[in-house]
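Removed from the display is one protein chain of the complex; every other protein chain stays in position.
Order as written gives the chain letters A, B, C and D; numbering starts at 1 within each chain.
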Amino acid sequence: MTLFLEQIVNGLVLGGIYALIAVGYTMVYGVIQLINFAHGEIFMFGAYFTFLCLAVLKFPLWLAVLASILLCALMGVVIDLIAYRPLRNAPRLSALITAIGISLILQNLARMIWGAEPRRDLANAKSAFLSQTVIIPGGAQLSYLDLSIIILAILLMVGLNRLISLTRIGKAMRACAQDKMAASLMGIDTNRVIGATFAIGSALGAVAGIMVGMRETIEPTMGYYKGVAAFAAAVLGGIGNITGAMLGGVVLGIAEVLGAGYISSGYRVAISYILMILVIVFRPAGLLGRASAKRA
Amino acid sequence: MDIDPLLEITGLTKNFGGVVALAQVDLRVMPGQIASLIGPNGAGKTTLFNCVTGLMAPTTGKISFQQQDIFGTSAHQVAMNGIARTFQNIRLFSEMTVLDNVRIGCHTQSRGYLWAAISRNRAYREEELQITTDAQELLQFVNLENFATQIAGNLSYGDQRRLEIARALATNPKLLLLDEPAAGMNPQETNDLIALIRSIRERNITVFLIEHDMKLVMRISEWITVLNYGQKISQGPPEVVQSDPRVIEAYLGQSAGSNH
Amino acid sequence: MISMSSILSSRSGLILFFLCLVPLATAYLDQGDYLLRICSTAYLYMLLALGLNVVTGFTGLLDLGYVGFYLIGGYTAGLLMARLGWSYWAALPVAAIHGGLWGLLRGAPTLRLTGDYFAIVTFGFSELLFRIVKNEEWLIGGPNGFVNDIPAPTLFGYELWQYWQQYYHILILLILTLLVVYRLHNSRIGRAWQAISQDEEAAQTMGINLHEYKSLAFAISAAIGAIGGAFFAQFQVNISAGVFEFWESILILCMIVLGGIGTLKGALIGAAILGSLGEVLRISLSWMRLPADSRYLIFGAILVMMMRFRPAGILRSTQKSP
Amino acid sequence: MKQQTLIETAPYRALCRLEIGHICSALRSSLVLLLIFSAAFLLTAQEAEAAKTIKVAVAGPFTGSVAAFGEMIKKGAQLRAKEINGNGGINSKELELIFEDDTGKDKEASLVATRIASNKKILAVVGHFNSSCSLAGKPIYKRNRIVELSPGSTNVNVCKGSDYTFRNLYRDDFQGSFSAKYIKGVLTDVKTVAVFFDNDDYGRGLRDSFKQSAEKAGLAIVADEAYDRDTTDYKAQLTKIKSASPDLIFIAGLYSQAGLILSQARESGITAQFFGADGVDSPKLLEIAGEAANGIYITTPFIFGLEGNEEAQRVAIAFEQEFGKAPDTWAALTYDAVGMIVEAIEKRGESRKAIRDHLGSLTSPEKGYQGITGLTYFDENGDCLKPAYVKQVVNGKFVAAKVQFLD
Partner (left out) sequence: MKEPVLVLDQVHASYGNIKAVKGISLTIKSDEMACLIGANGAGKSTTLMLISGILKPQQGTIWFQGQSLEGVTSEKRVQMGISQVPEGRHIFPEMTVLENLELGAYRRRDKIEIKQDLEQTFTLFPQLKERGQQRGGTLSGGEQQMLAIGRAMMSRPKLLLLDEPSLGLAPLIVEQIFEIIQQINQVGTTVLLVEQNAHLALMVTDHGYVMETGKITIEGESKELIADQRIREAYLGE
């Protein structure tokens, strides 16, 4: 029982990370119907920026984290501005191919700058406090870092939900997602709203990147592998649906951990692909999505 | 009349998640006719075309073509059966040449498959020759023979409309459905279109069209069906429909109807 | 069918003749074998690009998992030859058919999907295959998808392993593929594919059976990929799962994007440029003390730039010409 | 008239010619480009004909995810070349090393192998490091009759079936069974063992031989888990291993993942003894795992600082002077591998065949090559019988384990 509980906790931590990344995919998809392949790379850069601020600029940890989140948000906006915006009226495949291209560029840029080897700098920089472990009721043991990942993920998700449902910009985002033409008739600057969507999604991705960097390692491929899984989570929850992405992240995290724990660890990564394909083929709208018109 | 109708629709209903687009529509098109379907915007005319051509699955009802049930038949099968159509907002293969657009229409007329295409055997070559000749002939028919090698998307609006008709004719239909063929045309172009539609009928093809240009409709139709809010409100020859108060009401508003 | 002299008399025939002479020329070069290997690899990529082009170019569906069929072909041929002792000439068609079948199988559930959803499924499919060959030791016979010592094809008792032989081998496969794809492209079937790529509904109203023609494209594209894989298996002698990573799909996609999606010429040119540029970059990057893998950065930049400035390929600034 | 040109009424032959023309024109434009690139490339490939040098290639993962190994290989080779050239070279010719980066991937390795093999001036290859790369290069080297001497590939199959492939360290089956015996014989508290292996050729091969020997030796295998290099979160597997509460966890994998496993294991509250194979043997392990690395035992083909090996001490000092950091096992093995090739050239002559003949003749301890890593001689496959050593991480440093187990 303790084993199962521990695995669930492991799954929740992973799920929290996936959810944070998945939200970025789903928000962008919701607003411009683009699978932003480069989002995983922004997540990766979140970790590297923090490392950079710590190691080169000698920032204190909190400042490095903050700076990295801001840098990633900026990066998301700039990518949209230079790569996607000119293609707004082009065929959708053009934008998708561009997104893949951006992803390739960023991943290899990181490889060129920082090398392909995994780094533990961020994990080593985290305060000793976070490495301590705690036994939760039921006998499962988890580190403060893992605990704070779960808590932070929940807080951010709640915050995001509030932002989307209550604030002016949140409403504008939903308006753009539902009907871009009507949104601009309301006087909403759709390009600015799309920029804001990229910024928020990228910032959340950066948070996830920093946490993964502290928990695991930083490497240029982390964005790809975690990004694909998170994307699968977004699809699972119904792409375009923010609550769905959160749920999808948690479901996928737990499924992956349980799959590795009880079925075969060799197929751990494959679980996300299998779930993703099954969902697309049998329930394209996702777990939470309503049946909608086919994606063109 | 003891001639069987070419197209017979009975009790056709189409729902879009609660919204009724077509409600129990009955309609007939007789062979050799030029028939029209009119009605205000949103009356369900294009939906009816889509249901007939298999692009949309109707909810209930019966559609038969040449006494054969074609309810729920897939779109390509409908085309094979002999119903061709054009679209309200011109849907050409705009990156292909004019000639190729028409040659795609000839798809229903050719059989060659994988081996034929790879080996280019005699049968295949003869078939390709036949297709090309037919396509040329149709381009001549719609006066586009000089544009054969141009990219379809580069044609002018009126030419695109005619090319779409030629493409539809290439499927060798018995019934041609035209969805607002005159939309956006000037009077001269509209006159040419009328002539074209008449000559299509001379090729023994029945024409059934949706049109907003009432001058055109009244001039060429032998039978008109009027839809409003998904329901058939009137039908008959032009004179009858024209003076039907329900039609006038639908078009010009209530008061105009009573004034008349 | 066609006499040799008639081929030689045309300018293009001369080029072909010239290509056939390349191995003779390289025989006198210091690193001739290496050059031949690069050429052969470029031809292989040209073949793969032609295959991918059938789905992504002709029918307009973005296939992100083309490497999956390359993998199937490679493992089918590799296992048949190395484990069961089959002759290459028997393994090649079996690999092609096997690949084609998987193309159909993968296609079946995705027939209704378009655009990005199709792309995702193809991506997931190839990644799954990758995991399977990596993990299923009982099937592959070695860990990590290792198949060792795949024998070279034999012809009249001679083993065709030398680079000049491999060069002709892939050149012939390429020309045959090109012939088939060219003829299909310019036939009723090719026109139907083109129609589907531009407007599925309008194509249906022309009597084109969407599912049938899409499936046909999937199968042919997959079979070509599998042929490439079968060639690669004996060319490389040892294959492992690592060869068939996702980025390989992207590289091939990059080739057809560079040359111009949907045209044969584009696929060939894109593959020729990137197939050889990749090698030049690999060497020159290591001079600059940069990781050889960073050449993918340049591929990425090509994708972005092409979509932005020349969506129809480097050769054409405007939309398709006949 | 217009119509005539459009309808293809020409006879079949003309149609065919047209088609061939189309195809060739498509081929032509692409091939012209291809040739331009190739020519440009060839220019870069043909090195300026410098003074007469003897060329030996060194192939390894100089970049990529296991670049730490490559770095040491490169430096080890460079040090040996510097020493040789400082002593007047080989037959008064300079030794020139040509470094080729296989990035640790087999696909790159075959390209690199072709590049090396087709350069007739290169006499031998020191490399590759990763077993998969050595395997990928093997047929190419064999066909071109050039020696491949690996200073790091331990997979069982690497030398099989080729007269041209050698290595100067033990095989994984030896390493696996050695580890099992060591655990049984030295770490006597250990009764139950968990295996955590990298899901690739190296990890799987090692895990198989370890499991077999461990079971034979009477150790209970209580967990057997795999991980992929793509993932960096191993908590799921570790949790499962933890629940089996083994006394010892055997890691069959490479240093970057192993480092991460160590620190995640500590976080998960695993207190078992760790034991790793030579893939873990890199100073980078200490960087990645930090304190969590303390206590782990590692099998290795060689340890600097073992008593009675003055030559090794000398090399270690020279290495540190040259590069500012301590050499590791792989630097030492490469140092020896370059030495063996040079000896072969000196003894038998400047040809690929001579080198092969020389290495092929080292069939017994008496004929073997005495380098800093010990005596190297080959069996009929080209494998060598060399001992394994054990080192341990103590206070963030590698030290030789107190008990060495040489049988």
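Assume a residue touches a chain if its C-beta (ideal position, glycine included) is under 8 Å from a C-beta of that chain, and two chains touch if they have at least 3 such contacts.
All values derive from a computational prediction rather than experimental measurement.
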Partners of the unshown chain among those that are drawn: A, B
Chain B residues touching the omitted chain (full complex): 40-42, 153-157, 160, 180, 183-186, 212-219, 229, 238, 242, 247-248, 251-256
Footprint left on chain A by the chain that the document does not show: 168, 171-172, 174-175, 178-179, 181-189
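Just so it is clear, only the chains that are shown with their structure count from here on.
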Distance-maximising chain from chain D - centres being C-alpha averages: B
For chain A paired with chain C, centre-to-centre distance based on mean C-alpha positions, whole Å: 33
Chain centre separation in whole Å, for chain C relative to chain B (CA means): 42
Centre-to-centre distance between chain D and chain B (centres being mean Cα positions), rounded to whole Å: 70
In chain D, residues with contacts to at least two other chains: 63-64, 67, 199
Sequence positions of chain A contacting 2 or more other chains: 115-116, 264, 266, 269
In the complex with chain A, residue positions of chain D that touch it: 63-68, 199, 225-228, 230-233, 235-237, 239-240, 242-243, 256, 259-260, 263-264, 267-269, 284, 287-290
In the complex, chain C residues that touch chain A: 60, 62, 64, 109-110, 112-117, 119-121, 124-125, 127-128, 131, 134-135, 247, 250, 253, 257, 290-291, 293-297, 299-304, 307-308, 311
Residue numbers on chain D that touch chain C, as the complex places them: 13, 16-17, 19-35, 37-38, 40-42, 44-46, 62-64, 67, 101, 103, 105-108, 110-111, 114-115, 117-121, 132, 135-136, 138-140, 143-144, 157, 161, 199-201, 203-205
